[in-house]
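Below is the structure I would like to discuss, written out as structure tokens.
Note that one protein chain of the assembly has been removed; the remaining protein chains are unaltered in position.
And then chain A:
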Amino acid sequence: MTTLIEKSSARSRSRAAGPAGKRAKSPYPHWFYLPAAVVYAVLFIVPTVTSFYFSMTRWTLFDSKFIGFDNYVTFFQEPALVSGLTHTIVYAVVTSGLKVVLGLLLAILLTSQIIGRGYLRSVVFFPVLVSTIGVGLTFTILMDPEQGLINESLALIGIDGPGWLTDPSYALLSVALVDVWKGVGLATLIYIAGIVSIPQEYFEAARVDGASSWQNFWRIILPLARPATFTVILLSLIGGLRSFDLIWAMTRGGPGFTSDVIASVIYKQYQAGFYGLSTAGNVVLFLLVTAIIFPLSRYLNKKEVDL
């Protein structure tokens, strides 16, 4: 009798929790959900719906006029848009790629038997904790073409350093490098966790088989740290696509428009008072990030399950 009751209650519980349960009775009354629902509606649903509406108006803050899809047409005709889009993608790919490579190398170094390992690990992570604007302003001073520390140091060894942030062909990459410096600590941390969780048996078996350390890296660490790689790619790609603060602090999209990304294009439109147009831009940015990240995340997650 007792076993039977236990069994049935266990079954009903599993049905309530499982996705198969059609209309499992909730353990809470409806009013219990109300506060959360109100917060959610006021702070998330209403702004989302109104932003879709305002993206179709010419909005001056004093009044708004419905103009259909004109804002989207204008936004896609914007000359800065194509270059902004290219810059965004270049920036996201460069930062994401460098964070993967450098993060993995640093993680291997920091999981090896070196002196002061714990201290070195925290040093790599420090830049992640510093304010982005602070980092941006500091590096703007360091990268000054005439009086900056970087070019003065280069001058000592006889190299004439470029205008890191003022030369149109370097500006975007310079900012991307600073972004990597600031963000590589997080990638390293994820990789350290991934490498540490690889069971030691694999390495022991490899040693018995006489594998070189190069083979250890290619055959054991790289494939088994794959979940970490996916996490790093995904996080840094999202970060790169919507990056704004560092670019704005360092170059404001300049010189001219040569380091403008989508987010800074939208910000400038907002500053100029084109509220409807910039809202349309945000809707486009939202769709773009979703369109890139959603399938990528599905794909990477599927791979992860295969492991």
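Everything below uses one rule, namely that contacts are C-beta pairs under 8 Å (C-beta built on N, C-alpha and C of every residue); 3 or more make two chains touch, one makes a residue touch a chain; residues count from 1.
Keep in mind that, in the parts below, contacts and distances are computed from a predicted model.
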item	value
Among "YeeE/YedE family protein", "histidine kinase", "Carbon-monoxide dehydrogenase medium subunit" or "Sugar ABC transporter substrate-binding protein", the UniProt name of the subunit that does not appear here	"Sugar ABC transporter substrate-binding protein"
Among A:E146, A:D160 or A:D209, residue touching the chain not depicted	A:E146
Of A:R117, A:R252 or A:R298, the one touching the omitted chain in the full complex	A:R252
Residue ranges of chain A at the interface with the undisplayed chain	58, 60-63, 65, 74, 79-80, 133-134, 136-137, 144-146, 163, 165-168, 248-249, 252-258, 268-269, 271-274, 277
